[in-house]
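A single protein chain has been removed from this complex, and every other one stays in its place.
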Amino acid sequence: MAQSSLAQAQTGVPGAEVLRAGQPYKGTTLNFISLNYLFSTGLKTLVPAFQEATGMRVNFELLGTLDNLQKQQLELSTGSSAFDVYQIPPFNRPAYHKSDWLAPLDSFLKDANLTPAAYAFDDFFPISTAQGVSDGKRFDLPIFSATILLYWRRDIFARAGLTKAPETFEEMLETCRILKEKVPDVAPVGLRGAAGVEANLWPFPILLYAQGGKFFRDFPKDMRPALSDPATIRAVEMWATMVRQYGFSGMVNATHEEVIVAMQQGRVAMVMDGHPLANLFLSQDKSQAYGKTNIAPVPRGPAGRFPAFAEHGIGMAKNARNKPAAWEFIKWATSQSVLLELALRTPYVASPRRSTVQDTRYQQKNNLAEGQYLPIVRQMLDERSPVYTPPIPEWGEVGDAISNAISRVTIGRQTAADAMKQAKGEVDRILKQAGYYK
Amino acid sequence: MVAPLVAALLLLTMVPLAFAIGVSFTDLKLNRLTRWNWAGIDQYLRLVDDARWWAAVGHSLVYIVVPTLLQMLFGLALALLLHAAIDRLRWTRSLFILPMVLPPVVVGVLWKAFLLPDFGGLDYFMSLVGLKAPAFLETAEGAMGALILTLTWEWTPFVVLLLLAGLESLPQDVFDAAHVDGASATQNLRYVTLPMLMPTILVVLLFRIIESTKVFPVIFTITGGGPGNATENMDFYAYLVGFRYFDLAYSAALLVAILLVMAVICAPLYRSLVRPQTAG
Partner (left out) sequence: MVVRRTLPSAAITVTTLASLALVLVPLLWIVLLSLKTQVQAFDRTQVLVFQPTLDNFQRLLADGTFVHYLVNSVVVAIGTVVVSLAIGAPAAYVVSRSRWRRFRDVALAYSLFVRIVPPTVFIIPYFLGARLLGVNDTWWVLIVAYANLNIPLVMWSLWSFFNDVPRELDEAARIDGAGPWQIFLRVILPVAAPGLTATAILTFIMAWNEFLLALVLTSREARTLPVAIVGFLAYEGADWGLVSSGSILVMAPIVVFTVLIRKYLVKGLVGGAVKA
């Protein structure tokens, strides 16, 4: 497995092993819309090879988180053919599937003429491919498997007399307190403080579940919101404390971008954020954290440890004009050699394929934090919380209400109890309208 | 010949309005365009209970009142200043009006860069005198303050321009008479200039109030409505509801509500200020 992709990466046309011979789609133009992140920016650098091999042209529309979501949903919901291929944001996938916006991919996958054995579907991690199926139909393929780690600067910790990363969230608060006292010129922790499903609500559930809190009474059986539970409120308070008192300046509005910059500029002692961003956090050229950072599993709480998991996907619009051509691109973008090439040549690291992760060159390149990185990533993925982000179509709206409430607590506008109460009312209305209960 | 074009124009404005009003009585969602039902006044009832909406109304009132007052104050001061400035400084006028003709998005970008914590312009200049710029975007009040600052900067030129024009059209003989009577500068200002300028001031005020809700690009670029909804105004919230949450029906109801609020505020002003003027 690792061998064939090795050969491909060396011959300079990554993905050639899955492309159809004879350029059957020559002259076609495809439009691809995606979040502007490591996968798509990396893919863009490889796409000239694709264009040359197939005679097709691919236009990339890369946008920021909110714009991407908005544009995608606007186009999909009106059945437009403006874009053929879509990156599927993990938290909105259930909505995309349920609303019937994507074209099923099963027929393409099963057709031996369109998809050769070299595509090696079984090479994907099962947890990744499981995401793209709804009601027995496959609507998207995985491209970006993400979990969250705790990165900590051992040199800064040492200055505060600390030698290890916090094991629990209570310890984490205490660690922050000590750091702030002993090392005042550096912020104790970096977190995504901004409101948003892909901002504060991405790491928050780790803390929530660890403290015994939850979003719903008993997902998926009893969908009434459990936002006013004492454990939930306690989790919100802990989060708000960390962001408000122990963060770098401006952290209440920080998205992953600001967290990355803070880490790179050495302004923060520890960061609880995505593993896919490791090559940015620990970049040899750009980051002060390089060579000084350890990796630890995310902290646990009284209820246990609940690591994060989310998978981005790639799919085809229901009304894409030339579906076989779009399939050609999707197939190529998720092939063994392309994902491996991306991982070897760019900071992209979150490949959903076994062959990428087992490749020795990949392991050498991503041997970050003195070899701690890869094993802990594996551990977090293996121990992931069975339900991390509730996979409901309404999560976009529900998550927004909750993340805004958390943000209001963070900036001191409301107490956790009041904010959660308000969120509970809003979520209640959304779920009732969606028919989960009366 | 012009009539059919004007009719088309009216249609292009009235039809969307009618559409918005109609939709507000349904449960239309943007991601479910074909499956909708009539919903009576449900959306309006929802509005009444919506804490986030009322917060947005409060913010709108802040944006209508505070920057406008500041604009009028600074505008008047600057207009008097420029009016008195020597002719060789006339070129400065074109520069003073720049903020209001720039794309509002650029104004937002400008101030976002200027107010950046630790690396922005304001922080730099304050550090020259040993101070540190406040972290505007970290608190609700700070974010509001940043927006008020930006909006004041952006629109004061409008006030300056109009008041200046007004000042320059005031008849000179009244001032000569006052001067002969030995009036001091402040007396001149209070008893001669301001009263004569009052009609212009009121018109400018009306315009500023009407335009004061058009703050969308600035909010979008600088705070995005945050932190945590703290700087959303009615318009921004209605936009989010329609475009982020795809709840067209509720968004429509909010927009109708905004229209009513603005009409209520502006109608009496219009009647008393502008109508007499246009009677010529």
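Each chain carries a letter (A and B) given by its place in the written order, and its residues are counted from 1.
The definition used in the following text is that a contact is a pair of C-beta atoms (placed from the backbone, for glycine too) under 8 Å apart; a residue touches a chain by one contact, two chains touch by 3 or more.
Remember, it's a predicted structure, so these values are computed and weren't measured experimentally.
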Residue among A:Glu52, A:Asp67, A:Asp111 or A:Glu181 that touches the chain left out of view: A:Asp67
Option touching the unshown chain, where A:Ile260, A:Leu339 or A:Ile430 are the choices: A:Ile260
Interface with the unshown chain - residue positions in chain B: 1-2, 5-6, 9, 12-13, 15-17, 19-20, 30, 33, 78, 80-86, 89, 92-99, 101-106, 109-114, 119-121, 124-125, 127, 153, 158, 161-162, 165-166, 169-170, 172, 175, 178-179, 184-185, 188-189, 192-193, 199-200, 203-204, 206-207, 210-211, 213-214, 216-217, 220-221, 234-235, 238-239, 242-243, 248, 251, 255, 258-259, 262-263, 266, 270, 274-275, 277-280
Absent-chain interface as seen on chain A, which is shown: 31, 36-37, 59, 61, 63-67, 71, 74-75, 78, 80, 82, 257-258, 260-261, 265, 280
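As a convention for this text, only the chains that are shown with their structure count from here on.
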For chain A paired with chain B, centre-to-centre distance based on mean C-alpha positions, whole Å: 39
In the complex, chain B residues that touch chain A: 30-33, 46, 51-52, 117-118, 135, 137-140, 224, 226-230, 243-246
Residues of chain A that touch chain B when the two form their complex: 66, 69-70, 73-74, 76-78, 95, 99, 194-195, 249-253, 396-397, 400, 404-405, 407-408, 410-413, 422, 426, 429
